[in-house]
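Written below as structure tokens is the structure these notes are about.
A protein chain is absent from this complex, but the other protein chains hold their places.
Per-chain residue numbering starts at 1, and chain names A and B are given in the order in which the chains are listed.
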Amino acid sequence: MLGVCYYPEHWPEERWEEDFKAMRALGLRYVRLGEFAWSALEPTPGALRWGWLDRVLDLAQKEGLAVVLGTPTATPPKWLVDRYPEILPVDREGRRRNFGGRRHYCFSSPAYREETARIVALLAERYGRHPAVVGFQVDNEFGCHGTVRCYCPNCREAFRGWLRAKYGTIDALNAAWGTVFWSQTYRDFGEVELPHLTVAEANPSHLLDYYRFASDQVRAYNRFQVDLLRDNAPGRFITHNFMGFFTDLDPFALAEDLDFAAWDSYPLGFTDLMPLPQEEKVQWARTGHPDVAAFHHDLYRGVGRGRFWVMEQQPGPVNWAPHNPSPAPGMVRLWTWEAIAHGAEVVSYFRWRQAPFAQEQMQAGFNRPDFQPEVAFFEVQRVAEELSALPLPPAGCAPVALVYDSEAAWVFEIQPQGAEWKYLTLVFSFYSVFRRLGLEVDIFKPGAELGGYGLVVVPSLPIVRKEALEALSQADGLVIVGPRSGSKTEKFQIPPEIPPGALQALLPLKVVRVESLPPGLLEEAEGPWGRFAFGVWREWVETDLPPLLRFTDGGGILFRRGRYLYLAAWPSPELLFALCQSLAEEAGLHPRFLPEGLRLRRRGPLVFAFNYGPEVVEAPAPPGVRFLLGDRRIPPHDLAVWEET
Amino acid sequence: MLGVCYYPEHWPEERWEEDFKAMRALGLRYVRLGEFAWSALEPTPGALRWGWLDRVLDLAQKEGLAVVLGTPTATPPKWLVDRYPEILPVDREGRRRNFGGRRHYCFSSPAYREETARIVALLAERYGRHPAVVGFQVDNEFGCHGTVRCYCPNCREAFRGWLRAKYGTIDALNAAWGTVFWSQTYRDFGEVELPHLTVAEANPSHLLDYYRFASDQVRAYNRFQVDLLRDNAPGRFITHNFMGFFTDLDPFALAEDLDFAAWDSYPLGFTDLMPLPQEEKVQWARTGHPDVAAFHHDLYRGVGRGRFWVMEQQPGPVNWAPHNPSPAPGMVRLWTWEAIAHGAEVVSYFRWRQAPFAQEQMQAGFNRPDFQPEVAFFEVQRVAEELSALPLPPAGCAPVALVYDSEAAWVFEIQPQGAEWKYLTLVFSFYSVFRRLGLEVDIFKPGAELGGYGLVVVPSLPIVRKEALEALSQADGLVIVGPRSGSKTEKFQIPPEIPPGALQALLPLKVVRVESLPPGLLEEAEGPWGRFAFGVWREWVETDLPPLLRFTDGGGILFRRGRYLYLAAWPSPELLFALCQSLAEEAGLHPRFLPEGLRLRRRGPLVFAFNYGPEVVEAPAPPGVRFLLGDRRIPPHDLAVWEET
Partner (left out) sequence: MLGVCYYPEHWPEERWEEDFKAMRALGLRYVRLGEFAWSALEPTPGALRWGWLDRVLDLAQKEGLAVVLGTPTATPPKWLVDRYPEILPVDREGRRRNFGGRRHYCFSSPAYREETARIVALLAERYGRHPAVVGFQVDNEFGCHGTVRCYCPNCREAFRGWLRAKYGTIDALNAAWGTVFWSQTYRDFGEVELPHLTVAEANPSHLLDYYRFASDQVRAYNRFQVDLLRDNAPGRFITHNFMGFFTDLDPFALAEDLDFAAWDSYPLGFTDLMPLPQEEKVQWARTGHPDVAAFHHDLYRGVGRGRFWVMEQQPGPVNWAPHNPSPAPGMVRLWTWEAIAHGAEVVSYFRWRQAPFAQEQMQAGFNRPDFQPEVAFFEVQRVAEELSALPLPPAGCAPVALVYDSEAAWVFEIQPQGAEWKYLTLVFSFYSVFRRLGLEVDIFKPGAELGGYGLVVVPSLPIVRKEALEALSQADGLVIVGPRSGSKTEKFQIPPEIPPGALQALLPLKVVRVESLPPGLLEEAEGPWGRFAFGVWREWVETDLPPLLRFTDGGGILFRRGRYLYLAAWPSPELLFALCQSLAEEAGLHPRFLPEGLRLRRRGPLVFAFNYGPEVVEAPAPPGVRFLLGDRRIPPHDLAVWEET
């Protein structure tokens, strides 16, 4: 199903009906609205103006549109900030962050909790049973603009409380953090500060607990809104729109309080911002890197326990990346189908019409500011027609499971130990390899059941909790575990049995030394799949297991016991490809070697093939299959769908 | 005429007479002094020490030197700052900027207005009728060190007042800024903050109004001094020394209150700092880029309504650029003649003698700290002799007019939309092409009359006010309008008729989509002048006009109706050259193709040819002309002057 984001408060009332009719005519079913409308609803404290929203919802109902109503808490009005200036967040540099953009509130502020309670309860009471309203979006893009972590006095108080609840006694905290180091022993929770502007680097356990706390605060704030909504909106779903390449927040935890996950998909903006070589940024500037959207579809499908929406889909140039190219013709359609192939229940575009004013005036929509349709309009028209003709079977499980961990991102952010070590880069490089191999991936948090997967990939899991170890133990496929896994305890200490810590139960080896390498320093390795040059990270392993791959100085780089493998280095793309291909073959997953711009995705018996490249490619379909969309010859930026049984 | 900057307060009194005699002997007529002398004049509050300056001026008078007296407000003394700490400016990061350098005051400070009134009135009363004093310089280099924009409480108050005066009602402001976006609706002007340290980017209309306000505050402060001076200094001119490559301030507006403009010309420092490829920085390290000084001469001649001085001319290495090379021998003479050829009424060098102490001790002067003459001394001696032998006809109009707009710089600073889009880079690349074509350029603000110019160039003019449109309509030459022109209303909104907005009256086309491109992503275009590869910026145009140049995907890049042309992309230097050459030929301007280091400038019937390059070049003079300086063979870093009729 398709939807769109709409801001009735931006347009004259006489245009609403016409817009809603045009949405329906285009084939849209959902409309999201309201998420930045606080000052339109409450222009002065307590004087609620419901009228316009009443009329919008009635009109939507009349036109057959289902409304997702956003709570407006991402943008507290100026009067609220002036009344409670302490709700403004404080950045890592200790500077109060001002009103004038959005997300100008601290998750720990008691005053903001009260104001949130007031506006959300009012909203839910008034519209929770409105027939047009099918669900709610809580707030908008939690954490955007670096807002998960705040350094204000309210956060300091809340952090101290969080620590007290976690540790019980200050001695337990001292032991966990190793505060005996550098004389940091605390006598009371009230002595603990927020870890910023320290003279030397802060204690890593202190930082990790603070990052956990900050993520927890967002979750608690979301939960606070969810509870208010549930009370007043029977039968309505509640979701939130997560972001791409964003790790400050643990989406798996937060989504436990949601009905499903949603995310905002801007493939071109992400491609310009992600750490790719410049030539790849240029190569994919108009299509987005072929795995960027797919990765997040899989991630948020996991986060949503199988259910997800794309709440904001890029329909044209955006305004917030360093460079904002125009999508190649066909890409909006392709991205939509990629989302659907991955199981998206709804793809909702951002936005119905480009606003001619304010911060996002350069972000394109379905319609231009002069009310004429944009390119994307016609591409979506086509998707809507195609969709109505194509019955979608439910998506099954993927052959590959990937374990993704927000906490891992925090651990390595705190302690990279090598400037090039980036958690998301490692995860994405594993993910990309499977896409090139034509293999679908399901993404799980640590501890999720992994049974039934032919191949389980753990790019890196520094902290291995009991449930994660159990899940890995019970996996019945091949399990490949990446470097630095098991290298820390939950307290951010080196485990007593040294790395990989608890994983030694599965992989009897010890990592006795690690090193990070400067750019240009490559180690050569050799094995059954050829020779590979490695950089970034290397580990020394003591074990009785014979290495499957060795550095030329003799050190092992890949070890295996039974179905468990351990990779003791940052893998080069070439090694990763050879290794994953080999394991996939062993697991009977029938990997392919797809052309550079081609990607596949199955949904039940349907196979979707997407051509992100600039040349025609042949669909890797068995002879004689029936094509439901397109045909064997896939033009650039186009797709084909066929049925395999 | 020639002059020099002198700091009598830096030297023992017994040296003054000798210095003044030496200046006259060198052929100098003007001496600027006093602009940093506040604490020498008023070492403690209210205790004025006029004696030394009395003696300096009498001596100057005796020696036949005409004095330009600076008001000393760029450097309030420490006692003043201690008495009124609130005059210290606050930077964008919210930090109070301290005493210890210069320009440590806020233009909005009421206390500083009072202190300014006091010292300037005293100065004007005492010296406004002194026979040696021929004019005043207000303050020094307004805006230097990022001081146009201040974020202090006084500025906040003043900004609120400025908005109230502009908009009248807060509803008008809300509508203009589109504050309905992100719930930023204000109820009162007292709610509006300065746009900094916001969590997400601030509203662009808010930013633009703040930048306008900040520029206005400087103008008002200058006007405040001008009024004080006019009252007490009959017949004396008033000017200000503007800076190079500086856009925070609108010089056209400020100069309306001056008798003429002046600027400070440091070709080597600017060349090291401007955004050139490193190889060009090296190429021009000892000469300055050949168009840097010329561009500013033309700009400030326009700002000065035809009249300008060079108030500070670089005579040797400076101290403030990342690299400070020595000018090639001959360059001080060449720069001087370039200024004169552009119509400079006076070229005044900075400074008479290198100070052995304090911040600028590494900045060379005419004399070394040991009182010996520097290289520049002898070059200027030669210029003075040459000048006295060469009668200078008045300068006429140039064949090309270029429209320059400070507001355009602000718009693109606020909303580059592509990291490489820089207003000055675009303007300078147009300007440089005409210099290479041997064509003089006059520079105007938008709205100035453009009649009589064979070619009018508008590199980019995002906000097209009524008077600018009228002036363009009444131009009688060819008019080339660059990308993003007409793309914003005065309110910083997309115009209702979409870009190029009001320009559609002249150019019936619509820009329906724009994009910025990452470095390395080039689009190919083809047309009558060849094939060109473009990056940075592209626009999609809907129009019935046939394109003169097309991208290889068919999109038009250059459109024309009658004498108006629209360029829908960031031009490559190659295209710009071909296009401007072709238009100049059509306009009958007889463009040439000058060698890389050669530049021409006419002043009446005189043609000046400047050789910035390291090789001898031949002067492009018709056969048989009379050479007034040099001859047909121009050595490196030298010049020739001949008469054409």
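Methods note: contacts are C-beta pairs under 8 Å (C-beta built on N, C-alpha and C of every residue); 3 or more make two chains touch, one makes a residue touch a chain.
All values reported here derive from a predicted model rather than from experimental measurement.
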Just one of A:Ala172, A:Ile494, A:Ala533 or A:Val616 touches the chain that is missing; which is it?
A:Ile494
Out of A:Pro12, A:Pro234, A:Pro519 or A:Pro546, which residue would touch the omitted chain in the full complex?
A:Pro519
With respect to the chain omitted from the figure, which of B:Asp272, B:Glu312, B:Glu338 or B:Glu539 is a touching residue?
B:Asp272
One chain is left out of this view; which of B:Arg113, B:Arg230 or B:Lys281 touches it in the full complex?
B:Lys281
I'm checking contacts with the chain that's been left out. Which of A:Pro315, A:Gly343, A:Gly418 or A:Gly527 qualifies?
A:Gly418
Name, in rising order, the residues on chain B that touch the hidden chain in the full complex.
7, 9-10, 36-40, 43-44, 72, 75-79, 82, 89, 95-104, 144-145, 147, 272, 278-279, 281-282, 285, 316-317, 319, 322-326, 354-362, 364, 368-370, 372, 374-375
Omitted-chain footprint on chain A covers residues 93-94, 177-187, 191, 193, 195-206, 415, 417-419, 491-498, 510, 512-521, 538, 540
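Definition applied: only the chains that are shown with their structure count from here on.
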Between chain A and chain B the C-alpha superposition rotation, given in steps of 5 degrees, amounts to 120
Calculate how many whole Å lie between the centre of chain A and the centre of chain B, each centre taken as the average of the chain's C-alpha atoms.
48
